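A protein chain is absent from this complex, but the other protein chains hold their places.
Up next is chain A:
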Amino acid sequence: MRFYQNLTISQKQIAWAWAFLALPVLFYVVIRFYPTANAFVLSFQEWNLLGARSFTGFDNYVRLYNDPVFWKVFRNTFMYLILGTPVSLVLSFVIAYHLDKVRFMHGTIRALYFIPFMTSAVAMAWVWRWFYQPVPIGVFNNFLATLGFGQIPFLSSTTNALPSVLAPAIWAGLGFQVIIFMAGLRAIPQSYYEAARIDGVSSWTVLWEITIPLLKPTVVFLVVFSSIGFLRIFDQVYNMTTNNPGGPLNSTKPLVLLIYDTAFNGFNMGYAAAQTVVLFTILLIVSLIQLRILRDR
């Protein structure tokens, strides 16, 4: 008590701040930092969930480097990112840009775009999975067959499967991105547009010279946010390909699914931890690069 009374006011404030922060800090240490550190250690060990953990040096990383499936999965993960992020951003911007001008049933249309975002990814993945099936149950192929076209093997083709899995993932995230874009559009002061109109500038120029540059903070946020989302894609892939996870022939398998498979089907925890460390590094690098490129000048 004596000790506390001798503190200055600002020292007391700091003491109280830490007292209140103690709980969340403790929570983070136990729930986040400890497991993360543990995963790093585990990546240098061998462990089958039963029995003891033994150190194996860099074996797991060497094995990873020599594993053709890992490189295939690595490419897939970036395909999800490279296709997913730009497509979803362009789509959501176009929708937001036009939706912003619509007055008729504005709220309803916006809600329609937002509903997929609120739907459970698992339920949605299964519905799309059935959409994609061949005749007689798949709605897309039934439609094609009715019109007299041949069937498209959506999920059972090594080239079509990845875009087919990606489509519902993009669709599901669209609602969120549209809302963020619309908030960004509303935040642009009307005076710029008025000035442009007085100068008689074309609407194309308005879009390129005013709207898009002023949306930059929004774009930065969405690019980083959706990139991390696509790099971590799992639910859609796993649920649309449960019988042959990440198939056919690993053509849709993302890194997270490989990690899950190694850990909880192969019970190869050390190897899975090494894959996790790689994923962590990729996420870190991609995020840093994007923040740097898109940072305000």
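As a working rule, a contact is a pair of C-beta atoms (placed from the backbone, for glycine too) under 8 Å apart; a residue touches a chain by one contact, two chains touch by 3 or more; residues count from 1.
Simple rule for what comes next: contacts and distances are computed from a predicted model.
Q: Identify the UniProt protein name of the omitted chain, choosing among "NADH-quinone oxidoreductase subunit K", "Sugar ABC transporter substrate-binding protein", "Nitrile hydratase accessory protein" or "Acyl carrier protein".
A: For the chain missing from the view, the UniProt record says "Sugar ABC transporter substrate-binding protein".
Q: Looking at A:139, A:212 or A:249, which makes contact with the chain not pictured?
A: A:249
Q: Please pick, from A:145, A:201 or A:224, the residue that touches the omitted chain in the full complex.
A: Missing-chain contact among the listed residues: A:145.
Q: Hey, which of A:18, A:33 or A:264 is the one touching the hidden chain?
A: Looking across A:18, A:33 or A:264, the contact with the absent chain belongs to A:264.
Q: To test your reading of the contact rule: which positions on chain A touch the chain that is missing from view?
A: The list for chain A reads 46, 48-51, 129-130, 133-137, 145, 148, 151, 156-158, 243-244, 247-250, 261, 264-267.
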